[in-house]
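The block underneath contains the structure these notes are about, expressed in structure tokens.
Only one protein chain is missing from this complex, and each of the others stays in its spot.
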Amino acid sequence: MNAGLLVILALAIPTAGAALIPLAHRFPNLRETITLVTAVALLFVVMALLGDVLGGGHPAFVLTTVVPGLDLAFAVEPLGMLFGVIASTLWIANSVYSIGYMRGNNEPRQTPFYVCFAIAIASTIGVAFAGNLFTLFLFYEILTISTYPLVAHKGNEEARVKARVYILLLMATSMLLLLPAIVWTWVAAGTIDFAAGGILAGAGLSAGLLTVLYTLYVFGIGKAAVMPVHFWLPAAMVAPTPVSALLHAVAVVKAGVFCVVKVTVYVFGLDLLAETDASDLIAYAAGGTVILASLIALNQDNLKRRLAYSTVSQLSYVVMAAAIATPLAIIGAAFHILAHAVSKITLFFAAGSIYTAARLTEVSQLDGIGRRMPLTMTAFLIGALSIIGLPPLVGVWSKWWIGIGAVDGDQTWAVAVLMISSVLNVAYLLPIVSRGFFLPPPGTAAGDKVRRTEAPLPMALAIGATATLCLVLFLGANTIQTLLAMIVAVPAELAGNLPGGDSHGR
Amino acid sequence: MIGENLPALQVILPLFGAIIAALVRRGDIAWLVTLVTGVATLMVAFALLVKVLAGGPISYEIGDWVPPIGIEYRVDVINAYVLVLVSVIAAVILPYARTSIALEIREERRAWFYTMYLLCLCGLTGITITGDAFNAFVFLEVSSLSTYTMIALGRDRRALIAAYQYLIMGTIGATFYVIGVGLLLVMTGTLNLVDLSTRLVEVESTRTVSAALAFIVVGISLKLALFPLHVWLPNAYAYAPSVATVFLAATATKVAVYLLLRFLFSVFGAHFAFGQLVLTPMLLLLSVAAMFGASIVAAFQNNLKRMLAYSSVAQIGYVTLGIALATATGLTGGIVHLFNHAITKAALFLVLGIVFYCAATVRVEDLAGLGRRLPVTMAGFVVAGLSLIGVPGTAGFISKWYLVAAALEKGWWWLAVLVVASSLIAVIYVGRVVEVLWFRAPTETVAAVRDPPTVMVATAWLMVAATVYFGIDTNLTAGVASLAADSLLQGPQ
Partner (left out) sequence: MNLVQEILAHYNHWITIFLMVAGLYVVVARGNMVKKLVGLSIFQTSVYLLYLSPGKILGGTPPIIGEGYSGYANPLPHVLILTAIVVGVATLSLGLALVVRINEAYGTIEEDEIFETEEQFQPGEDE
């Protein structure tokens, strides 16, 4: 099938889902069927595209020209392909989970919830496959707007206030910083199309101006949550857990760091950044965020907030790796988008299951929860170990590539950041697990038998699936590396080398 | 035969329609007359645009008097564009008008409303099409007088005060304009715009000509509600009948902007207005003041119509900003914003008309939870609101893009920052309303609202769809605007 058509389909399927869902407003089963069918259909289309891209294809086309030089254009390259696959795969798991969660908690206004969710996914796909900065910006903004109702879903004062923070911060950064950065690029480079090797090389901007521009981009992409523009992410935790799981651990935040990597590779170009050191400032800022956010996470008692700060920290891994701007670091950044996505969604699923089955939200309440919900907590452990970066889980690869990428670019301090952060990850994640498994539940003695109360079946299924993915992707890393090597044109044998082999140097 | 007389028909059709509407005295028949006239006017406007795009400017001699002695109607790209804008809005909102007017105006006054509507349309097309400075004054007054009457037909007694205040301010503005034209007449002995532009070159160093420019700019600025000459606008928009608000917000100020463009660029010429006189800093300052001042005031309004009215003042600031930049990109941004803001504001006021129809109030606190009661209608408000903010994918973004690009082209990065910062205030005032409409539990008033008539919702959504369409396909808007900007910048021909 024509690849251009596939891209259109990938956008149209969730959009059509969003249009159909309200029609089935009165029939919840039909409505959920529509969501699931849409999600599966989307995955098929994205997988077909993946086959094309792995075969070396670069499907690209212009849908329409908005203003001369300003096209609504799509171009599928390996990085966007990876992001598209992540979002569409996890959407299925999350849809199954949502059904369990929304029904289990008797949430009101479920139809608008599913509609906004489908629109958010459509715009995520749009971000992934965008062929130029304008298209990227368009879908980026739609993503912000479509997730606002999801954050404000509860409709109480707290939800409204936090949703206000959410939309204002994201809109403010994107309009005040990102839009001027894009227009500036347009005026300076004469184009805003993504191109291998970057488009700013010949624009004649000095190193200082490039630093300003790069900073505008990274902070303008507020979804990447580099401190100090991270406040929206903890605020967004007021949303129902499936939203936090898919959107605020995967789609929205990953859209942010994805945009940063994309701008780094296809707008600035690695060579230009290596020459001018324009991205060093951001590398330091991101490194600081990694540590600082982990420290804040240590002090959070609310489970979802702790996970949110952990996300802030993990996102900055990607930004830091992108800003280091060596080919191997870019591979690490892209890999971390994937690794963190499957790991963190598992953790959020666990948090939502605990809330649904036991109504617990604070870490200090979780004594003995592992005995009541052993499956959930085992999944939580797998996710946590993956985030920490232990084999045989997927999280280990990204830290590996970021590390050697940093050494490659003479930025050894970044390796120190990685190590400190790993220790902090252990400190804020593992106590939850040990508390759950080793402490007796409140009101019982150490030897008492505890009744099992797992979350509803759809939720358990979803959590099992993502935890398994953390293992499977560890083994399947070779395929992914082949895809990622295409981004930076690293020789295949180098990219194919697994850690442990002699893969240092170029 | 008809083809040759299109320029005259553009003005005469609504004029005769107005007379017939006044004679029939019955609201429904007057509406029908208005509808037929409106559609015919629209067709004429389209025909003119097509003709101009194909064959260049058209000159039409009224009564076969040869210009510059006789009055000339002159159509080029820019006023053909404005004519289409005005007549599209006038025609599209008519199906909606019937239901809305039936609710808001007593039967014996309805025919008068339609008469005034057509007279106003006649005045606006007249200002746009004429090539004669004094003739423009006459049409300006035709449109203004009918506007005052339309506003005074509002249900609220405050509409009378609003109309009276507007009458005083509007007349002062028109008189300032006519003083300026008088000074030009004294200096050059002609009123024909093309003729004026050639004869002005010899005398442009005199103080009289500078004074004439000042009078004309101030006079027109009053009509287009340039900050701080906008005080008449919020009350006029808030208390006029819903349909009148839609029509005025979308067209009246836009035509005034056209007239300003015509004088600054075609008559005086950019080199004079922006080169020898210090118009750029002054216009820039006032535009930025409007963008921020009026937006901030809008954020504090409880009456939604007033909120949108203040937002209009702010949006006019974007248009004048584009004019002040006086570059091809900036001018394109300003002109395209004329169109984009017209359809955006029309969509928003159309939705408010529906809200008023259903809930009999437009105060924010009374409308909590309305989004859940009327999801389709209020979704229209959200989409059009996004266009007001300038979110990509909507018409509002296109204008903002051009303005930011124009500022950066000049190296004025601070201005680019100001443009995007002011649209953030729009996020606040639109967001505030959206939050109340959708995320608060419905009040008793809202629970009891009636269903909106389909025709009203359809009209509003037509306009909403246009705001999205013209955010994606800009051949008709930015394309024509850039042609118009080029021809304006070439100056007097």
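Each chain gets a letter, A and B, in the order it is written, and its residues are counted from 1.
Basically, a contact is a pair of C-beta atoms (placed from the backbone, for glycine too) under 8 Å apart; a residue touches a chain by one contact, two chains touch by 3 or more.
As the structure is a prediction and not an experimental result, all values here were calculated from the model.
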item: Contacts of the hidden chain among displayed chains; value: B
item: Touching the absent chain when the full complex is considered, from B:41, B:149 or B:423; value: B:149
item: Residue in contact with the excluded chain [from B:45, B:105, B:163 or B:456]; value: B:163
item: Touching residue (missing chain; options B:74, B:230 or B:306); value: B:306
item: Touching residue (missing chain; options B:50, B:186 or B:201); value: B:186
item: Where the missing chain touches subunit B, by residue; value: 134, 137-138, 141, 145, 148-149, 152, 157-158, 160-161, 163-165, 167-168, 171-172, 175, 178-179, 182-183, 185-186, 189, 191, 231, 234-235, 297, 300-303, 306
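The working rule: only the chains that are shown with their structure count from here on.
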item: Subunit A to subunit B touching residues, read off their complex; value: 64, 66-67, 70, 72, 109, 134, 137-138, 141-142, 145, 149, 152, 155, 159-160, 163-164, 167-168, 171-172, 175-176, 179-180, 183-184, 186-187
item: Subunit B residues touching subunit A - in the complex, by the definition given at the top; value: 372, 386, 389-393, 398, 400-402, 404-405, 408-409, 413, 416-417, 420-421, 423-424, 427-428, 431, 435, 438-441, 471-474, 478
